[in-house]
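A protein chain is absent from this complex, but the other protein chains hold their places.
Labels run A and B following the written order; every chain starts at residue 1.
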Amino acid sequence: MSLLSVQDLTIRFRTEEGLITAVEKVSFDIAEGEILGLVGESGSGKSVTAKSLMRLMGDNAVVDPASRITLHRQGGDLDVLGLRRERDMRPVRGGEISMVFQEPMASFAPAITVGAQMVEQLLIHTNLSRKAARTLSIDMLARVGISDPARRFDQYVFEFSGGMRQRAMIAMALSTKPRLLIADEPTTALDVTIQAQVLELMKELVAEFRMGILFITHDLGVIAQTADRVAVMYLGNLVETGTVRDVIRTPAHPYTKGLLQALPRIDDLDAPLVPVPGDIPGPLDRPEGCVFHTRCAVAISGQCNTQIPQDVTLSPGHAARCHALTKDTP
Amino acid sequence: MTDRTVTTSVADREARRKEAYFTASQSQLIWARFRKNRSAMVAGIVLAAMILLGLFADFVGPYNPAIAGRNADYTNGAPQIPRFCDDDGCSLRPFIYGTKRERSIATNFRWVTTQDTDDKRYVQFFVRGDSYRFLGLSANLHLFGVDNGYIHLFGTDDAGKDIFSRTLHAIRTSLAVGTIGVVISFVMALAIGGVAGYFGGRIDGVIQMITDAVRVVPAIPLFMALAAFVPDTWSAETRFFFISIILGLIGWPTLARRVRTHILVERNQDYVLAARLSGARPGHIIRRHLLPSFTSYIIVDLVISFPYMVLSETALSFIGLGLKDPVNSLGVMLQNTTSADVLLNYQWYFIPVIFFVTLVMAFVFVGDGLRDAADPYASSRK
Partner (left out) sequence: MTTPLIRIKGLETHYPLGQRLFGPAPVLKALAGIDLDIPAGSFFGLVGESGSGKTTLGRAILKAAPITSGSVSYDDGQSAFDIGSMDARQERTYRSRAQLIFQDPYAALSPRMTVRDIIAEPLEVMGLTSSRAETDDRVREIAKKCRLNLEHLRRFPHAFSGGQRQRISIARALVSGPKFVVADESVAALDVSIQADILNLLKALQKDLSLTLLFISHDLSVVAHSCDTVAVMYLGRLVEVAPSRSLFARPRHPYTRALLSAIPTLDPDAPPKMQRLTGEIPSPADPPPGCRFHTRCPFAQARCRQEVPELAPTQDGGQVACHFWKDLPDA
């Protein structure tokens, strides 16, 4: 069953230099129990997309009226972008949708104990009593693998190590039993051995809670091991979507291909590293037509620099936006 | 064909604008950002105007603000606003009415000043009047005056001194006191804070203790003690310098702490380490990297400290511990305003207050605008 649908999401920001487009016509679905990876480099718009699901974009954001974000639930679908009052947005901020950030040190208040923050989260989103909230929080800390959770409950975040902080943040995010967890670069700041542990934990929790996870990262390796489906973003556009197997084994979009060729692979140490030529254009230099055409080896002059490409379906569930795909099969 | 030339020139201008942005130095970027801040620009213009008024106070003000230039016939006189038209018709040149003083039984033998509408005195520009010294030279040109008699735009005080002229001179005095105070505290802060921040360790610890000790000293009792110490034989000018120096000596701790913090942060930047790893000596690092890094912040700190100096001097002079007649400052002028008579009848004594509020606010807005514009990493982070 589909948990969340995003359709034609377009977000621009008002800045001193003018209106810059951060996200353009992005559409994807997340099903229950599915991990969708959102992959992109700087300027891809992945963080803005994630924040928009929780209505956290900021005052200078201009959302295009054709955009739709729909949270499907039993009691009736929720139009997230249509919410007007702060009060109504509460369920999408920590209730049904919860978020885990990159820098756990920055996400916990330094002067309040970790336990107090977890209890606060529960008191806002559930009807639990303070005592019940405390018990649940300690249980969650144990569930995420933090030893001696009752003692840790009363500690401050600076007393936790990096991996523990991230686990505590996951515990806090999951304590309200959200249906969708947004993880924004959750393991980027962690050591690789700790990262492996946290990724295992997330996969277990998805199976146990039947959540959907939107996993945002720039690391394709993490996606390959953790996600079920992947969406690749470049400069605010979704260029390719599909199952992890399809996209990584048979990438269709030139950017995805370029990314994969630029990655050093442990299993093939002799393969040369082929960088994607050129630089990511700045937000003020957004290319016309297909946003990738300035760096694309197969760009068709006259078409790629004028027309925005549409979705081309390569196989069920695997689509990419590229003019060159309609000419010949990949 | 014309279309293409038009579009290339647009593209050219765009390219040139981008190149200008890429080759803009830090100060150029800060200025460009400052310019976009409308309230700061307006405040800047106002500030510049007031500084000019202060510098050219002798020229703009029609009379000598001291006893020498007083109008004995028009004490506590109301402001005289020049007008262009009256019942007799209009004229191109502005004029004011003369005044007559009379005393009679009808007025209970009190001197009463009335306007004489038949006595029109035309305002003239660039007139010769009281002489003054400007840049060491003697001059007597004034911006405006009347063909006969006096003109008092802001009225006069109880000795007949022109309040307009006094206000302009007061602005100059306050700016001068502020400048001297700020320069002294800045030089001391730079030296003391700089040493503390650069060397760190025990030197920093000792200097911090001294700084805190100086900062904790309460200003008012200190001034009272110093005012008692100042001999009456000192001339007004000497007293003026003395007060300015004292203000500077009290003001350095705050600035020194700021300088120290800036240096502590900058010292640990990667690019400073890169210079050190090339073998750069401390002098090079200080000159090339540390000093330029916080020049913009220090300028902001200076501009923001200015109004505090001005206000401190005003407060001190108001309670009689600072400057005294004949040196003009807002504080001195406000000394006369504390009687009920003035509050009820001679409200024009308070006009200088408007000028000073404007001056202080202008400093604050410009300082805020500079501080907002001065962040070097603002828009270039990914």
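Convention: a contact is a pair of C-beta atoms (placed from the backbone, for glycine too) under 8 Å apart; a residue touches a chain by one contact, two chains touch by 3 or more.
Bear in mind the structure is a predicted one, so any value in this text is a computation, not a measurement.
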Residue, one of B:Ala275, B:Ile299, B:Ala315 or B:Ile351, that touches the chain absent here: B:Ala275
Where the unshown chain meets subunit B, residue by residue: 21-26, 29, 269-271, 273-281, 284, 288-289, 292-293, 376-377, 379-382
Subunit A residues touching the omitted chain (full complex): 41-42, 161-164, 191-197, 199-200, 218-222, 224-226, 244-245, 248-249, 258-260, 262-267, 269, 273-276, 279-280, 282
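As a convention for this text, only the chains that are shown with their structure count from here on.
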Gap in Å, rounded to a whole number, between the CA centres of subunit B and subunit A: 54
